[in-house]
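Of the protein chains in this complex, one is absent; all others appear in place.
By written order: A and B. Residues from 1 in each chain.
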Amino acid sequence: MSKKVSKPGSISRRRLLATAGAALAATPLGAKLVRAQQTPIRIGMSMPQTGGLAGGGKASLLGIEIWRDDVNAKGGLLGGRKIELVVYDDKSSASETPAIYSKLIDVDKVDLLFAPYATVPTAPIMPMVKQRGLLLMGNFSFQVNSKVGHDMWFNNAPWGPADSWATSFLDIGQRAGGKSMALLAADQEFAQNLAKTAREVAAKRNLPMVFDQAYPPNTVEFSSIIRALKAAKPDIVYIASYPPDSAGILRAVNEIGIGDNVKVFGGGMVGLQFGAVMENMGSLLNGVVNYNTWLPEKSMYFEGTKEFFDKYTKRAVEAKIDPLGYYLAPFGYASGQLIAQAINAVGSLEQKALAKYLRENTHKTIVGPIAFSPDGERKETAVLQAQFRGVVDKNMEQFRSSGKQVILFPENLKSGELIAPFEAARK
Amino acid sequence: MTRNSIAFWTGSTVFLVAVFVMTQVVGNQYPFFAGYVILQFIALAVAWSILGGYAGYVNFGTSAFFGVGVYAAVFLVKAFGAPLPLQILAGAAIGALMGFALGLLTLRMQGIFFSIATIALTIIIETTITNWRYVGGAAGIQIQRPAVTAPFDNYVQMLFFVQALLVVLAVAISRYIQNSWIGRGLQALRDDELAAECTGVPTLRLKLLACVISGALMCAVGAPAAMYLQYADPASAFNLNYSVTTLAMSLIGGTAHWSGPIIGAILLGTTQQLLTVTISSEVNVLVLGLMLVLFVVGAPEGIIGLIRKLRGDRKEGEV
Partner (left out) sequence: MFSFDLLLDAVVIGVLLGCFYGAVSLGLSVSFGLLDVPHVAHPAFLVLASYAVYFLNEHYAVDPLVAGLLITPVFFLLGLVAYRLYYETFEKRGSDAAVRGIAFFFGVAFIIEVLIILQFGVDQRSVTADYIGRAWRLGDIRIPYRLLVAFAVATALTVLLTLYLSRTFMGRAIRAVAQDQEALRLMGANPIKIKQWAFGIATAVLGIAGALLIIVAPVDPTLDRAYIGRTFCVVVMAGLGSMGGTLVAAIILGVAETIVLTMFGASWAPAISFAMLLGVLAVRPQGLFGRRS
C-alpha cells in the first residue's frame, strides 16, 4: 500500500485544533491563512516489498512509519506540519527505481527523499539526485556513493569506511591466533563487494588466502563446498553470503564439520540477523561470529531505543514481518530522527542547508550518536561483530535477552570476549 | 505505396514528431521515465513476435538478448567511451550473431524444446557475464552518462526519443515481414513445418532470418537501458521478468497481426507503471498473473482476435 495514513489515536487537543483548522481551510480566505501550517511534510521513497529484498524492505519501512507516527503524535515539525510518507514498491529491482523517483520528484513533488533499502535499487538513482541537487537519506546500501561523489548523500547504515568490515573481523581472528584465511562469497553484488575488501585487507596484512571461492546464487547443497574449504585448513573463515544460502552453509558446517584449527567463522553472513532465520537455525548458530547492526545488549540502548522496540514488536506481528527487527528497523527510525533534527535546527526544508547541518554535526539517535564523513558514510564504523552463544532450537524469544549475541567489536560497545576455536564455542 | 503503407508511414511520422515535440515542450521528467519503460517493452514485444508470433518459435531468452544489449553498451562505454548510437549498433550486431546461433538451434529443436534451449542459453550467458570482472561481474557497475547532445536538454528525454525511433524501426520491420513473402513463409512454417518444407518454402533460411532480425532488435533495445539506469548488474539485466512480460504482452495483444504486441505492450506496460505508483505491493504480481490467465483463457487470439471477432470478420489476416 502506498501513502500509508497514520493510524488515528486518541483525540488530543492538537487533533481537535487540526480538525478546526481543516474546517477553516475549507473557506477560501481560511485556506490561505492555515496552508503553511497544514501542508504536511512529504517524504518520498521506494521500498522493496516484493522480490528478494522484501523481507528487509518491509521491516525497514515499519521503522520509518513508527518514526512518522511518533513525530505526528507530538504535533509534527516546523510548527505543526505533519509527516506524510509516499512509498512505492520497487520489486527489489534496479530497473524500477528511476521512474519511481522521477514520479516522486516531478509529480508528487515530495519535500524530501529517502533511498530504498539496499544497494541495487539505490544505485540508479544516485546520479539523478546528484544532478538535481537533492538530499538523499541512504538506507543500508554499500559504497554506492564512492564513484558518484554526491555531497548530499547520508547513509543511515553503520558501515563506515569500506574496509572496516573486513578489518574488524580479521582483527578478531588474528588476535585469536589465526594465520591463514579462507573466503567463501556469494556471486552477487553485496557479497562480492565485501569479498573484495576482505582480499585487499588480507593482502595488506600478508595473511595467506588458502581458499577463495564465489558460489552461484540458488546453490542448493553446500556440503561439498564446505568439505573443500575444510580441506584447505584455514584458521579464519570469512563468509559473505545471502539469506537463502547462510542457512544452507551453517547446516553443512554442522553436518560436515569444519576442522579444529578454525579460530573464527562468519563475518559477512546476511540473513543471520533476521528473526525467522535465527529461529530456524537455532543451536546451529552457536559459535558463529557475524556482523550485525543492533543487538539487545546493555551497551546498545540509547534514548528511545526501548520504546521503539516496544512499538515495533507489537506492529510487526500484525504485519507478518520480522518479529525482532534488530537489523534494519531502528535505522529506519534513525533516518527519520536525523532528518527531523536537521529540519528543527535549520528551520526549513531547504535541502542544501539540511545537508550542511547533517554533515557538520553529531546527531543523537536510538542507535547511538551518528556523525558523517565527507562521502556521506559514517565517520567511524559501528558495525558490530558478535558471537552467538547458548542458542537453543525453535525459540524466538531467547534472542530478545542479552548474552545470546555477545558483542566483540567495536571496543566501546563490547559486551564479552571471543571464545575460540570455533568448535569449542559451538558447545 | 499502397494506401495502407501511406497511412502507416504518416502515422509513424506523426508519432515521432509528437514524441520529439514532447521532449522539447514537457518539462516534467516523469512521463519520460515511465514512457521510456513502456516504449522499451513495445519494442521488445514487437521484436519477440517476429520469431515467437510469426514463426511460432517461443523464445524464453528475451532477457538474454536484453541483458547482452545492456552489457554490450557497458563494455563499450567503459573501454572506449563509445557514444549512444554506436552502443545501439554494436548491440544490434551482437544480437544478430546471437540470433544466428539461436537459428541454428531451430535446426534440431522445435516447440517446447526450443524454448527450454533458450532458457539454458540465458543462464549460460548470465553466468558468463557474472564471471566477467571487467564489466563489474556480480558486484554490478555504475556508469556515468556523457553530456547530452542538442537539441535535447536532458538525457532521459533523448533516450525516450531514441527508444521511440527503435519502436518505429521494429514495427516497420515487423509489418514489412508480415506483408511480404517472408511472413507468409513463416506462417506456413508455423502451421506445419514439414509441409512447408515440402512445398518449397526455404524454412531454414526463413528461420535464420527471423532469429537474426528478432535478436538484433532485442539487443538494440537493451543497449540504451545501460544509460537509462546508469547502473548494471547481471541479476537485474537478465531478470526473468523481461522474458515473461514480453511473452505476456505479445499473447495478450495477439500475435496474428503486427499491431497485436503493440496493443499488448501498451496495455500491460501502462498497467504495470500505474500499479507501481498506486497499489504498489505484491498485488502487482497478482495482477500480472491474473491478466495472463484471464487473457489466454478468455481471449486465445489476444485483443486482436477479440476485435476481429467483434467485427464479425473471420477471414484470416490480410491487412
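Note that in this section a residue touches a chain if its C-beta (ideal position, glycine included) is under 8 Å from a C-beta of that chain, and two chains touch if they have at least 3 such contacts.
In this text the structure is predicted, and so the values were computed from the model without any measurement.
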item: Among A:Q213, A:N292 or A:S415, residue touching the chain not depicted; value: A:Q213
item: Residue of A:A203, A:A231 or A:A371 touching the missing chain in the full complex; value: A:A231
item: Which of A:G257, A:P369 or A:G403 contacts the chain that the document leaves out; value: A:G257
item: Listed residues B:S115, B:T203 or B:Q273, member touching the removed chain; value: B:S115
item: Residues from chain B at the interface with the omitted partner, ascending; value: 52, 56, 58, 105, 108-109, 111-113, 115-117, 119-121, 123-124, 126-128, 130-131, 138, 240, 244, 247-248, 251, 282-283, 285-286, 288-293, 295-297, 300
item: Missing-chain contacts mapped onto chain A; value: 50-52, 54-55, 58, 187, 213-221, 223-225, 227-228, 231-232, 243-244, 247-248, 251-252, 254-257, 271, 274-277, 280, 284, 320-322, 393-394
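The working rule: only the chains that are shown with their structure count from here on.
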item: Whole-Å separation of chain centres (CA-atom averages), chain A against chain B; value: 37
item: Interface residues, chain A side, partner chain B - complex; value: 1-2, 49-50, 87-89, 91, 93-96, 98-100, 102-103, 105-107, 119-120, 123-124, 126-128, 144, 147-148, 186-189, 191-193, 196, 214, 216-217
item: Residues of chain B touching chain A in the complex; value: 28-30, 32-34, 36-37, 127, 130-131, 137-140, 142, 144-145, 156, 225, 228-231, 233, 235-236, 239, 241, 273, 276-282, 284-285
